[in-house]
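All protein chains but one are shown at their positions in the complex.
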Amino acid sequence: MTHLVQTAAPVATAAKPIHILKALNQAITDAMEADDTVIVLGEDVADPEEGGVVGVTRGLSTKFGDARVRSTPISEQAIMGAAIGASLVGYKPVAEIMLMNFVTVAMDMIVNHAAKLRFMSGGQTSVPIVIRTSTGVGLGTGGQHADYLEGWFAHTAGIKVVCPSTPADAYGLMRAAIDDPDPVLFIENMPSYWQKGPPPERGYYVPLGKAATRVEGTHVTVVSYSRMANECLAAASKAAERGVSAEVIDLRTVSPWDREAVLASVAKTGRLLVVHEAVRKFGVGAEIAAEVNEAMFGKLKAPIRRMGSAYCPVPFAKELENIYAPNASAIADAIVELGKE
Amino acid sequence: MTHLVQTAAPVATAAKPIHILKALNQAITDAMEADDTVIVLGEDVADPEEGGVVGVTRGLSTKFGDARVRSTPISEQAIMGAAIGASLVGYKPVAEIMLMNFVTVAMDMIVNHAAKLRFMSGGQTSVPIVIRTSTGVGLGTGGQHADYLEGWFAHTAGIKVVCPSTPADAYGLMRAAIDDPDPVLFIENMPSYWQKGPPPERGYYVPLGKAATRVEGTHVTVVSYSRMANECLAAASKAAERGVSAEVIDLRTVSPWDREAVLASVAKTGRLLVVHEAVRKFGVGAEIAAEVNEAMFGKLKAPIRRMGSAYCPVPFAKELENIYAPNASAIADAIVELGKE
Amino acid sequence: MADPINGAIARQIYEKVALLKANDERARKVLKAGQLVMPYYSYRGQELIPAAVSTCLREDDYICTIYRGIHDMLAKGMPLKQLWAEIAGRATGICKGKGGPMHLTYPDKGIMVTTGIVGSSLPIANGLGWASQLSGDGRVAVAYFGDGASNIGAFHESLNLASVWKLPVVFVCQNNLYAEHTTYEKGTSAKQVSDRAFGYSMPGVRCDGNDAGSIHAAAREAIERARSGEGPTLIEAMTFRFHGHVYGDADSYMDPALKEAAMTDDPAPRLRAQVIASDAASEAEMAALEARIESEIDEAVAFALASAPPGPEELEIDIFAEEVMA
Partner (left out) sequence: MADPINGAIARQIYEKVALLKANDERARKVLKAGQLVMPYYSYRGQELIPAAVSTCLREDDYICTIYRGIHDMLAKGMPLKQLWAEIAGRATGICKGKGGPMHLTYPDKGIMVTTGIVGSSLPIANGLGWASQLSGDGRVAVAYFGDGASNIGAFHESLNLASVWKLPVVFVCQNNLYAEHTTYEKGTSAKQVSDRAFGYSMPGVRCDGNDAGSIHAAAREAIERARSGEGPTLIEAMTFRFHGHVYGDADSYMDPALKEAAMTDDPAPRLRAQVIASDAASEAEMAALEARIESEIDEAVAFALASAPPGPEELEIDIFAEEVMA
């Protein structure tokens, strides 16, 4: 893959931990430095507007100028259109849709155009854009600001879907997404921006489509991504204390997902739990479960289990929000139960 | 369910067959006659504009007046907003989005509002709307006019998804959808409008969420909906000739789907094939497969198979369009293969 | 700019303003004290707009508003206790705690939708207007939204449909000069939002959103127009948000002088003085009103804080009328 210029060792030893927000900022900065065609747009992304509502793009307009880094009106269709148009003629736009629920006003541009133009043009044009967006429960924003909608895009041919869960991956996946010759939906978890972790080396790339095994285990394979991957890690520790050993795979890329890595792990454990923050019904977990069931027919030790959010809008009340999505303790219970089946 | 006033015998014997288009027209007409609060809107739906591009709403504005049946500008967000607003205060709008790909410009209204207002208002308001739309390959319209996107809505809490495949069901499901106190996405298959079948009795209701067993069989359960249900029926005949007996279940309602009916059939056959026209990956079939696998763990005779369209936009060239979606002969092959596993 | 209104109307408007202002101040206080945690979009500075508009509305008229909309709701009659219980996420909240501060609803007073999606109050208001046309009940629907919202597609589609269908809808843009961190000029190509009305063949009226008379005159005319079947109006009310986009906002993107000037010229005390000067109310009456409001808010906050949260079963309720499986 020519666009993956480096996939070197992820972590500089003894380096100071950084948070995901900083890693993303660094990745975009480095990409813009390395390549003049990388441009950035979205609501409030430039520095006079504070470099993004949480600051992911802070400093970019000051460093790279107003032409390449532009705050936009509240016009998500126009944002996506501008990104698509520029990408057709050699630019690599990184477009921000502030929150994932707002992709609902730009679905035409993303699904009917960005994802399809390469195919419909018979390969004459391509749309190398990154659509950055953010979501996730935990901040009390209620029903219209925290949905995980990656399933819609995984079901759409022609667009990749990426969901980092660590600072190093946030950096490496962002570099890979920007260099990727096709549209990539890059989903950030809002409550995790300030989560710290080992910093990536500058220029580190995480290849799209490759999962990471976060912890090895023998009884149960747990597949997840985004913030839930971290909940699963915590759950695995709890489960270990209760005598069940879980192997946690962080998909990192949801579409295309790393079938090989998942199947290899399930071949070892014979058990699979898929966990995501999106609503469980008709979610990404269903595809993974269906595929693994088919591939491993007769070889599984227990039924594949799936966890996801409740079938309802994200509730406001804290007590409801807390139980709406899976959490480490519920996941641990599920691991233990599954491990005993 | 109070809103299902009648679920009488579906078919008036010896009655003249009617096509799906006519059945839909009849259902909306009857609903408007029965209930003054039923109103209709969409592009070209009124009679001066020919009563819809294919004529599903023909005659309604003449019969019920311009106030209740309104052609709209090309403004899908405004169409959905008008429907939602009127529904909040006692009306039952039947809103047309001409083709399913155009829901992409109205996703916010449908997903963030129609589907969520009951929950977010704590049950104070409800959105009893029907969103009629049409789609399906076969007419050479290419990449932006024939997508099946029901998976997105099945994954969205608070909206039901209905897909008829016969004239009687088109009628009965439409009556039920209009009476339903919640939003229903009603997906019509464009190439099947002129498909004929036994007519429904006036006032016949098909309860939402209930599947129909189209043909009984013993070796393989085939679950499908919309046009593919008919392809599956044809496939079942072909498979029967080759010695494999398939039971064909037409879901009719995709969300909520009739889990009970599917499980009962698979309990009998031990084998399941799910077929839909939507792209296979991350499609509705995955949920059904995942659920049945889980419920029937260790009891299946063969792995569950899924068929759907190729992972690419709908191609234009006839030769490609012909093989893009499953068809009776490919389905028959799959049934036979599965029956022998 | 200011249209003269008589003292009685000014007083009526101020009574609402006093409530709205006190409620916002309390909300920020409660947040600062850590008694509640929520995303809160202060409307301080914008109170006169819904206060004056609501004075022209019937109780059964409709409004659709936005995340920055608690002033709009209170002006239309949202009860304090259920409001506070809702923003506190309690079962006694108007939406059982499931909606929260961005999604309040209260059909009893025509408060039909509160949306967190920019621009989405407008298309739904059209539907309410259509319902009024159908039933002939004369109800008018007001859609509140911000200046930034005038750049999103839903705005355009809504104004066009409302005009073509002559809907009884009044579009009220509260132009506070900012959309999150973006200034009006950087996001909006129209010299003024009301200029856009021309493209929809409807009246576009700009008024001083910090002057009760100016807003009242514009609203009265627009609402009468709507109610009498003459169609929609776009009103742009110029104003300012004193506390940035969201509670906790760093504000670095704002011109401090502009903010300072706006806060110095606070329209709420200005209206108060105007009412007293007009002899429509005495200082003592005003003080009594304000004291009553404070104690009502006290009660509401106490009620909210003492209320229990919704139970876990609420995750399975209100998804559909009748709960369904699968």
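By letter and in written order, the chains are A, B and C; residue numbering begins at 1 in each of them.
Criterion: a contact is a pair of C-beta atoms (placed from the backbone, for glycine too) under 8 Å apart; a residue touches a chain by one contact, two chains touch by 3 or more.
Only a predicted model underlies this, so the values are computations on that prediction, with no experimental measurement involved.
*Asks:* Specify the shown partners of the omitted chain in the complete complex.
*Replies:* A, B, C
*Asks:* Looking at B:215, B:263, B:295 or B:310, which residue reaches the missing chain?
*Replies:* Considering the complete complex, B:310 is the one touching the chain left out.
*Asks:* Can you say which of A:51, A:143 or A:209 touches the chain missing from this structure?
*Replies:* A:209
*Asks:* Given the contact definition stated above, which residue among A:27, A:53 or A:120 touches the chain not shown here?
*Replies:* For the chain that is not drawn, the touching residue is A:120.
*Asks:* Decide which residue listed in C:24, C:86, C:157 or C:180 touches the omitted chain of the complex.
*Replies:* The missing chain is touched by C:157.
*Asks:* Going by the touch rule given at the top, which residues of subunit B touch the chain that is not shown?
*Replies:* On the side of subunit B, residues 43-44, 48-50, 53, 71-77, 101-102, 104-105, 139-145, 281, 310-313, 315-320, 323-324 touch the unshown chain.
*Asks:* What residues on subunit C make contact with the chain left out of this view?
*Replies:* Residue positions of subunit C that touch the missing chain: 151-157, 159-160, 163-164, 186-191, 195-196, 198-202.
*Asks:* Which residues does subunit A use to touch the chain missing from this display?
*Replies:* On the subunit A side, contact with the omitted chain comes from 1, 39, 67-68, 70, 72-73, 75-78, 80-91, 93, 105, 108-109, 112-113, 117-126, 157-158, 160, 181-182, 209, 255-259.
The rule is simple: only the chains that are shown with their structure count from here on.
*Asks:* With chain centres defined as mean CA positions, report which chain is farthest from subunit A.
*Replies:* Most remote chain from subunit A, centroid-wise, comes out as C.
*Asks:* Using mean CA coordinates as chain centres, what's the subunit A-subunit C distance in Å?
*Replies:* 36
*Asks:* Would you mind pulling out the distance in Å between where the CA atoms of subunit B average out and where those of subunit C do?
*Replies:* 40
*Asks:* Centre to centre, by mean C-alpha position, how many angstrom separate subunit A and subunit B?
*Replies:* From the centre of subunit A to the centre of subunit B is 32 Å.
*Asks:* For subunit A, which residues are shared contacts with two or more other chains?
*Replies:* Residues 77, 101-102, 104-105, 142-144, 281, 310-313, 315.
*Asks:* Indicate the residues of subunit C shared as contacts by at least two other chains.
*Replies:* Residues 95, 97-99, 103, 115, 117, 153-154, 318-319, 326 of subunit C touch two or more partner chains.
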